[in-house]
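Dropping a structure here in structure tokens format, bear with me for questions.
Complex shown without one protein chain; remaining protein chains in place.
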Amino acid sequence: MNRQYYGSGEYRMKAGMKTKPAHMSAHEFDELFQKVCNWGRWGPNDERGALNYITPAHVRAAGALVHSGRSVSLSIPINTVAGPDNPHPAVRYMVQTHDITYDLGEPTFCLDYIACECHGDCHTHIDALCHIGYKGKLYNARPVSSVTSHGPTSMDITTYAHGIVGRGVLLDIPRLRGIKWLEPGEAVTREELEAAEKAEGVRLGEGDIFVFRTGHHRRRLELGPWNNGYDGEGKAGLHSNVMLMLHERKVAAFLPDGDGDTVPSNVEGVAYPVHTLQIAAMGMVAADSLQFEELVRVCEEEKRWEFMVVLAPLRLPGGTGSLFNPIAIF
Amino acid sequence: MNRQYYGSGEYRMKAGMKTKPAHMSAHEFDELFQKVCNWGRWGPNDERGALNYITPAHVRAAGALVHSGRSVSLSIPINTVAGPDNPHPAVRYMVQTHDITYDLGEPTFCLDYIACECHGDCHTHIDALCHIGYKGKLYNARPVSSVTSHGPTSMDITTYAHGIVGRGVLLDIPRLRGIKWLEPGEAVTREELEAAEKAEGVRLGEGDIFVFRTGHHRRRLELGPWNNGYDGEGKAGLHSNVMLMLHERKVAAFLPDGDGDTVPSNVEGVAYPVHTLQIAAMGMVAADSLQFEELVRVCEEEKRWEFMVVLAPLRLPGGTGSLFNPIAIF
Amino acid sequence: MNRQYYGSGEYRMKAGMKTKPAHMSAHEFDELFQKVCNWGRWGPNDERGALNYITPAHVRAAGALVHSGRSVSLSIPINTVAGPDNPHPAVRYMVQTHDITYDLGEPTFCLDYIACECHGDCHTHIDALCHIGYKGKLYNARPVSSVTSHGPTSMDITTYAHGIVGRGVLLDIPRLRGIKWLEPGEAVTREELEAAEKAEGVRLGEGDIFVFRTGHHRRRLELGPWNNGYDGEGKAGLHSNVMLMLHERKVAAFLPDGDGDTVPSNVEGVAYPVHTLQIAAMGMVAADSLQFEELVRVCEEEKRWEFMVVLAPLRLPGGTGSLFNPIAIF
Partner (left out) sequence: MNRQYYGSGEYRMKAGMKTKPAHMSAHEFDELFQKVCNWGRWGPNDERGALNYITPAHVRAAGALVHSGRSVSLSIPINTVAGPDNPHPAVRYMVQTHDITYDLGEPTFCLDYIACECHGDCHTHIDALCHIGYKGKLYNARPVSSVTSHGPTSMDITTYAHGIVGRGVLLDIPRLRGIKWLEPGEAVTREELEAAEKAEGVRLGEGDIFVFRTGHHRRRLELGPWNNGYDGEGKAGLHSNVMLMLHERKVAAFLPDGDGDTVPSNVEGVAYPVHTLQIAAMGMVAADSLQFEELVRVCEEEKRWEFMVVLAPLRLPGGTGSLFNPIAIF
């Protein structure tokens, strides 16, 4: 979740805000925000948030999960094709091919160039904690005014410069339900997550990386792209109150296909409540627009839904996020 | 190593080709090329090259190296400042900050944008095997004409889409010599690498990821940037015939600071002989412009020079390389 | 006309080549190509093509057309919104606003950044003569191989560096027909152009800048964007054999809304016959994707369909074209 707008000045939400009944009032949302809020938990200067849950012991345990030696990408190929869910496609151009460097002797080189927004529904990316503000505040009570046109003064993506390593746990909801994918607008509850844990024989715990599959990308592969924003069909995701469970369980990171949020939102006046809670309140590592279609095949073959995960965002000073290629290792 | 030119049409090499005595004749180089050539070794359709040396057992062994749970980046922060070694700086702009999204209600978002060449002496990156051609051929005898203005038809960076995981072994030459860094133009020999192995108690072997430190980045941090190309002061790197050793040892990947090559080249008529051999002949995973200043501190504290390495290039179809953030895990 | 592809490697023409009856055989087209061919007309080294028709006397005459002192843009606002006719939207980002420069004292600055392909159906632009090749040749028999991954070695957009100034003549076909716009696929004939000349009291002559209105942009403003390529609905334009008339009349430049070509093409095996003839054969100044909705109001008020035109492409070495803002002065 991230790009709210379609073109210059034309806001998706404005344009077509769906009028689904609000299941949670603004007041109830604020209460929930307070319940899961980690501000001050790791001191007033903390910028790592829920990443603090990952201790050296968790990393060691993650390393011990490597048995078969298979690795698999959780990233969508970077998408340069404009479409209803990709209004700001990446551009990739060749800078040089092997055609003219012969004059210079050997060898010859080819080079390319890429330009992209660091967020977007068609680009697997990780968010920095400065990405989302709620009522004027970022995580740990930093003011949103700390982000100017030159970028954030703290909590940029270099907070994660040395990588994020831990145990990934996949909860595969379409597998649980015996379907191909969840439909846009469907929200997954705590009960369903617990049922998935049971079915897979795993339990999300402290310092874990929660890998959450709705089948969003499979739907896209089979049916083609759709407008998954507020003025379109939306997307499947979590119920907002699932964040309480993730808070109790001390989950460190959340990797969904889609972006984790149910669109349209079921909260009065808050567009992306899951993002808001996980980033602004909890300081949780947030990524979105991943894909697990290769992962699920490996999980089925390996008969396990836990694995080592390594996240290595680009080391981009001032970055509000980063394209990246999350890797699961079995 | 990669960007040969400085500006449009003005070639660095052309401009100032240094006239160091050629220690290796063109004929001798071709013989060396044949000796280390892996064309056909893994079949005519192979696109993975020396990455084939990394077996599941190597990955499992790499996972078993995780003890202390520390992870460290081997990447330079992405550099947006033009300079003598950065003629094509990355650009990063804010797309949106928290200042105007209030009209849309909560939450607010900030976003940014990045544009960059996928190679360059100031951007830690990995090369695809299509990146370098020698005498009209890429690795595994593919013609260079398979790379057009739309990009490569094979051996692009998505060959490595599922990540590269293995054992990293750091050979730290300044440590061996008791100095801060090697000076531009200095070439490291097989004998010196073997002495470093002995000093550190490690041995580069089959399927390993060779991490090679000349102190290039430390020199830059302390003395500032310099022109490290053929029309400038150059850079420290390997002697070309070290590639024979890496071939015998069946090394899978090579991660240098600098770019691995000694500049100027000691080979008659071949500008980047190490790159040429490792990529075009051997099909070895090649990265360049890493930094190990944080890594060496961890190695000294941990008293070990081997560690798990995870490389996760962006999943960019057609990419001739990728910015990335290589992670070492102890 | 210009962007033939939709995304990376997926060609529009391939995807959905319409099967309209071919009105002109490949052989007939080649005969037409020969009839309008200006290769060698201004010497073997000429790079200006039909621009040679504009003499100082024509420029002086154009200056003399300035009476009322009104000027009007013929450019579409640069379009950053992806859509069926804009798969590669321009990007524009703020680099700096006035929010953080206060520390430096006065004054404060705001800056922005733009990135765009130099062609495209939603970006008013001019083509360089290197833009189009036919059977391996550019205008004046230059080989297409003179354009490499570094750009063209001749006939780039800097050929027009000092601007193009002349008399513009608008032939407004919807006005002639008494309709709002031509429908996609409709082709305008010589007879119809001559009828428009008569209706407006003008005559296209030597050195003139032909401004050709189909109402393409008005249709877009009223009905919204559509896919105007070969796999879509197409667009209105000229009949290929109108180029004979433009050749006889010694027209110097052609400024259409749409891109001048009728899509789908009525020529067997040639996708954009008008572009091919005007650029590769005739060396005519070619621009496309202009809009005349403001111009027509001024023409009606001024009761004249001729005016001074000034074209000032960016001075971009190696450019195959340029975004620009053509100005008509009355």
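Quick notes on this structure:
We just call them A, B and C in the order they show up, numbering each chain from 1.
Assume a residue touches a chain if its C-beta (ideal position, glycine included) is under 8 Å from a C-beta of that chain, and two chains touch if they have at least 3 such contacts.
In this text, all values refer to a predicted model and were calculated from it rather than measured experimentally.
Per the touch definition above, the residue from B:G49, B:G63 or B:P89 contacting the chain not shown is B:P89. In the full complex, chain A makes contact with the omitted chain through residues 8-9, 91, 93-95, 99, 113, 115, 149-151, 317-318.
Looking at chain C, the residues touching the absent chain are 2-5, 11, 13-14, 55-60, 62-73, 75-78, 80, 92, 94-98, 101, 103-119, 124, 130-135, 144-145, 147-152, 158, 161-163, 165, 269-272, 275-276, 280, 294, 308, 310, 312-321, 323-327, 329. Think of the hidden chain as still there; on chain B it touches residues 6-8, 10, 80-83, 86-89, 91-92, 94-97, 99-100, 110, 115, 148-150.
Just so it is clear, only the chains that are shown with their structure count from here on.
Comparing the residue numbers each copy contributes, chain A and chain C share more than half of them at their mutual interface. Look at where the CA atoms of chain A average out and do the same for chain C: the two points lie 43 Å apart.
Across the assembly, chain B contributes residues 94-95, 113, 115, 149-151, 317-318 that each touch 2 or more other chains.
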